[in-house]
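One chain of protein is taken out of this complex; the other chains stay put.
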Amino acid sequence: MAKVVMRGNEATALGAKLCRPQVIPAYPITPSTMFPERISEYVANGELDTEFVLVESEHSAMSAAIGAAATGVRVVTATASQGLELMHEMLFIASGMRLPIIMAVGNRALSAPINIWCDHQDTISARDCGWIQLYAERNQEALDLMIMAFKIGEDKRVLLPALVGLDAFVLTHTMEVVDSPTQEEVDKFLPPYKPDHVYLDPKRPITIGSFGTPEYYTEFRYAQELAMSKEAPKVIAEVFKEWERTFGRKYQMVTGFECKDADIIFVTMGSMTGTARETVKKLRAAGKKVGLCKITVLRPFPAKELKEVLGGAKVVAVVDRSLSVGYGGPVFAEVAGIFVNDAKKPIIQDFIVGLGGRDILVKDFETIVSKCETTMKTGKPEKVIDWINVNYEPAGVK
Amino acid sequence: MQDQNCKVVSPKELFVSGHRGCAGCGEMNAVRQVLLAAGENTIVANATGCLEVASTAYPQTSWNIPWVHAAFENAAAVASGVDAALKALGKREGVNLFAFAGDGGTFDIGFQALSGMLDRRQKVIYVVFDNEAYMNTGIQRCSSTPYGASTTTSPAGKKSIGSTGSKKPIANIVAAHDIPYVATATIAYHVDLKKKVQKACKIGGPCFIHVFAPCPTGWRHASDDTIEMSRLAVETGVFVLWELEGGYDPSKINVTYKPKERKPVIEYLKGQRRFAHLMDKPEELKKIQDEVDAKCKMFGF
Partner (left out) sequence: MVKITIGAINYEPASSLKYKTGSWRSMKPTLDESKCKGCNLCFIFCPDSAIVMCERIIDGKPKKKAQINYDYCKGCGICAKECSADAITMSEEVK
């Protein structure tokens, strides 16, 4: 291992490189552009032996990834925001075809209005598509999760594609010190990808991508769901454990910090976790019983793990960096759903914050805490779904 | 089923019976002809369409070669991925890689992926099976639909003569990408088609073959007229059989079949009920004839 200063995009590119991908189809888009740029530099300098396919759109990037994965090779790509939306139909297809394609997504807000900065709307809007979803808090996590994603997705019990979300600019373009595994260490951790279930070879004529009538479609979905919700959590736990043993860094689907006796717990995803952690330390020092629950794995949804961490709290404050227009925060909806049938449960509140790259500050978390304290006093949230740091004044049509 | 006293000598089928194509389907016949010409060392990346749906209803498949389908507009992109992967595995040599798509998945929605694949010079032989409309969804207008054809989204009516656009010259546009081999072919001229497919296989790619494939259901002609319609299209000059090898030099276009005496276009149109509404409109018929005349003049006959 070596300590290197690098940006999040460089971390995911390095993580991809260390896993020896055989085909990399890619298309540039802010903030992930640096990924194909780094990859092409590696290739140009002979540091990476891969087929780098510079496609003409993100939809073709995922299509080519599917073609390559169907041929039986290890594939990786990267995109963000509008690019992820453009390849939306292909995401479902990659998962339905059980192709373990790995992708780094620079979490960026969606148009309109067009915005290149950080929020989670892109990957959140793709959470139904059958991809394993991992979220990085720091560049170290981006690198680590990128490598682990291959091992998880390619596991014969799983065989599903996986993406690693890292916040636009906050992680993708910010330099941090990262502990980088060596090629030998990654080779030991991740064996070559040799699928049995799918490869195109004239010696074995198979048909991939059949037409599934109502007679069969349900069973294919069911099998996919079993792989995602029954097998993947087991495999993720195994891979996290092996990573900790090998590299000394611990990962969990959900990580609690100061939650055991907490009255109020934040639920966070991505880089905002760091700010939340600072807030928890500050408020704990002031005697407030506040905790933090970080979601690293959103799909498969860690219902059991979340319940364990959050169950004892009085108020759970889900911090959503995305919005289901007309409803509220998507992560809130999923967290609230865990407790819906329980007699004893925390009060769960939703806070929409940080859309379109607006920074989430310690004082925003403090505002959340004070709102939750009011909830604790009155026994009911003033607003279940609330927006933090919004300053709306309509200007009208001129 | 086979007669014991009669030893089968015809080659092994790579696209077998039992598919759900209509009786008399020009596209199914075209696929058979292309694969018989290409041989067993072949992989196909297929777009959504009649061919894909009719041949792979799970758990049955009519394909006797490795085959992959992902979506509608990306046969060329999926094939690009297969090409790259075969290269990465060191298994590219000697394998014919085809992208099969209908005119639906090529002329319009598939155009971008096709152009991108050609630009990257990938070793893919793109074969478009052109039946001049989105047939699988029930005969809707495509940019491949010829002037005057009635489709469900460009129906002939009191105020309409059917599709008013002209057919997108896909092979010309592809040729302008300056690729090693572009050809047009059709099922009635099977020797010509076989030669062109085999030439493309030898070159590797990127190659493009525009196969004109009549559709009895969509064009509303008798199911036994499929080959005849393909023949008449060529004999009237509606569809010209040509090839261009070695890059974009229009002067090197080789017309591989010139009818000795070009038949009037009406001989081709009258057998298809999609043109029936034109039969009492001599100005429209003249328009079509003039267009065909101009095109054939350009091709030198």
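Order as written gives the chain letters A and B; numbering starts at 1 within each chain.
FYI, a contact is a pair of C-beta atoms (placed from the backbone, for glycine too) under 8 Å apart; a residue touches a chain by one contact, two chains touch by 3 or more.
Everything numeric in this text was worked out from a predicted model, so none of it was measured.
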Touching the missing chain are A, B
Which listed residue (A:82, A:140 or A:210) would be found touching the missing chain in the intact complex?
A:210
One chain is left out of this view; which of B:29, B:144 or B:184 touches it in the full complex?
B:29
Cross-chain touch to the chain not pictured, restricted to B:74, B:122, B:163 or B:226, is B:226
List the chain B residues touching the unshown chain?
1-3, 5-10, 13, 15-21, 23-26, 28-29, 32-33, 36, 55-56, 58-65, 187, 190, 216, 222-228
In the full complex, which bits of chain A touch the chain not displayed? Write them out.
96-99, 159, 197-198, 205-210, 212, 215-216, 218-220, 223-224
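Assume only the chains that are shown with their structure count from here on.
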For the pair chain A and chain B, the C-alpha centroid-to-centroid distance in angstrom is 43
In the complex with chain A, residue positions of chain B that touch it
40-43, 45-46, 52-53, 56-59, 61, 63-71, 73-74, 76-89, 91, 95, 112-113, 115-116, 119-120, 122
Write out the stretch or stretches of chain A touching chain B in their complex.
22-23, 25, 50-51, 53-57, 59-60, 63-73, 75, 89-90, 93, 97, 200-202, 204-213, 216
